[in-house]
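Below is one structure, written out as C-alpha cells, with a few remarks after it.
All protein chains of the complex are present and in place, except for one that has been dropped.
And then chain A:
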Amino acid sequence: MPEIKVTPLGAGQDVGRSCILVSIGGKNIMLDCGMHMGYNDDRRFPDFSYITQNGRLTEFLDCVIISHFHLDHCGALPFMSEMVGYDGPIYMTHPTKAICPILLEDFRKITVDKKGETNFFTSQMIKDCMKKVVPLNLHQTVQVDDELEIKAYYAGHVLGAAMVQIKVGSESVVYTGDYNMTPDRHLGAAWIDKCRPDILISESTYATTIRDSKRCRERDFLKKVHESIERGGKVLIPVFALGRAQELCILLETFWERMNLKAPIYFSTGLTEKANHYYKLFITWTNQKIRKTFVQRNMFEFKHIKAFDRSYADNPGPMVVFATPGMLHAGQSLQIFKKWAGNEKNMVIMPGYCVQGTIGHKILNGQRKLEMEGRSTLDVKLQVEYMSFSAHADAKGIMQLIRMAEPRNMLLVHGEAVKMEFLKGKIEQEFSIDCHMPANGETATVTTNPSVPVDISLNLLKREMALGGPLPDPKKPRTMHGTLIMKENSLKLVSSEQALKELGLNEHQLRFTCRVQLQDPHSDPDTLNRIYTHLKSVLKGYTIQHLPDGTVMVESIVIKVSSSAEDTSTKVLLLSWSYQDEDLGSFLSTLLKKGLPSGLC
C-alpha cells in the first residue's frame, strides 16, 4: 500500500522552528523553514543533516512551501537555500513574499550587527533566496511538476497566511501553518473546502484552550489600557512587529477615536512603517469591513499612532507603547520593560504566547524577581496582564477546521506535547480518526488507499447503460464486464472485443461441457420435449428454444439428449455453455441433476 510519511524537523511537539518534511507519492516537500526563538546556538535552525549529510538539498526536495512570514516559519529559509544549498522552487503567497525579506533582514541585523555573530546569512543571501520564490494566489492550483500540485487557502492569522493543500494523484495532505478560525479586526477567518485530505497537519498552539468571545477580550483589553492611562501609568505591549501589532493598533486607534483620548500611542520599530505599507496594499487579504471601507479610509492609515523614539520612554505622563519582540527576550521591548518595571502604576500586557525560557514566560508565571545578564536582578513591580490575542485557532477552532476539511488522519504539530495529548484524545473520540503527534525527527507513517482512475471506453459504458436502466443507483453496486488494459502507465477499461483488436489477439472461446445422467423412460425426443417444458416453467424470462436439430437452447447453452447404450431409460444429457454463461450453466446442470418432475407430460 502507498504511504505518506511526515517527519517534523521542528515544531514536532514543540512551538518554534516549524519545519516539516512530507513525502507523498514519491515527492518530498518541505513545509515551512523556521527558526526557534528560545535558542541562540545551532538548535535555532532545523537539522537539515537529517535530509542529507553532505551536499545540496535540491535533489532531495521537490519544493519548499512557506505558510506565512513569521520568523518561526521562515527564519531559516536563507540559511537553508543559500548556506545548505537548495535551488528548487519556494512557494509563498504574495504578501508573504513582500514582507518576509523585511523580517529576515531585521533578524539578520539583530543577530549579526547587535550580537556580533559570524557565519550567518548575509543580505545578499536573503535577496538570492527571495529570487527562488514563486508566489501563490489563493485557491490557485499550481503544478509544481506533472504530478505534484499545491493550492493555497486563506488562513487568517497574519496577512498572507495560507493553508496549503499538497496533492499527488488522489493522495493529498493539507498543512495549515498557523491559522485562526475567528475573524478579528483586520483579518478574516480561515476557510477550507471539504477536500478530505489523507492527512491534515494542524498547528495546536492552543490545544487546551477555548477562548472567550473575542469581543469580551477586546473589551477587557481596552478597559485595562484605559484604566491604566487614566491613572497616569505607562502601558507596554510587547508584540511581534507584524500580525497582532496591526490588530491591536486598529483596536486602539478606533478606541482612541471614539473616546477622544489624547495620550500618545507609539509604535517602536521602523520596519513597521515599511510593513504597514504592505498592509495598505494587500487589502484583499483582510476582512470584510476593511475591504469594504478602504475606499473612504484605509484602516491602516493610523491617525493616533506615531513612531517611537528611544528617548520617549523617559517622558512623563501616560503613554502606550507597542514594542518588539513579543516575548520580551531581547530588543526594544526588553529595554523599555527594564525601565518601567519598577513602577506599579505601569502595566505590561502580553498579548500572546510566550515560549519557555523567555522573560515573558517568566513574568507571566508570576516571577517577581528576574535575573538579568551580568548577575543583576530586576524587581518587577508593574502589573502584568495576559490577554490571549494571538491569532491561533483554539481547541474549538481546530475541531471546526477538522469538521470542514474532513481528513482521514490528523497530525498535530506546533504545540506542547501534553496539550497535544489532550486534544488528540478529543479528536479521536469525536471524529474517530487516527491522530498522530510525532516529535522532532520522528516519522509518522500513514497508509493511504488511493483510488486508481481508470479510463472507460464510451462504447462500453453506453452498452452497459442500455442493458441495465439509465441511471446509476448509488445504493446498489452493479457489475459490468470488460477488459482492463494496462499500457504505458495508463489504465483502460474496454469491451473485450476492442481489447482483442487493440492487442491484436485472436479470440478464444472457452466452453464447459457436462454430462448429466437422467432416469427417464421416454424416448429421446420426448425427453427433450419434457426438458423443454420443464425449463420453460422454471426459467421465466429467458429465451428457451427447441431447435429442429434435436437440441434445446437456453440463451446460448445447448442441451442435447442421447440414450445410453445399455439402458434406454437412462438418458445422458449433454450440456455445453460458454465461459460467460457460467452462472446459468451451472445452475442448469444442478437443476437437471435433480431430475425431471414426474408431473410433466
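In this section, a contact is a pair of C-beta atoms (placed from the backbone, for glycine too) under 8 Å apart; a residue touches a chain by one contact, two chains touch by 3 or more; residues count from 1.
In this section, contacts and distances are computed from a predicted model.
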Select, from "Integrator complex subunit 4", "Nicolin-1", "Protein BYPASS-related" or "Histone chaperone asf1b-B-like", the UniProt-recorded name of the complex's unshown chain. "Integrator complex subunit 4"
Of the residues A:T52, A:S170 or A:T208, I need the one that contacts the missing chain. A:T208
Of A:I305, A:M319 or A:A395, which sits in contact with the chain we cannot see? A:A395
On chain A, the omitted chain is touched by residues 182-183, 185, 188-189, 191-194, 206, 208-220, 254, 258-260, 287-289, 350, 364-365, 386-388, 394-396, 399-400, 403-404, 418-419, 421-422, 425, 429-430, 469-475
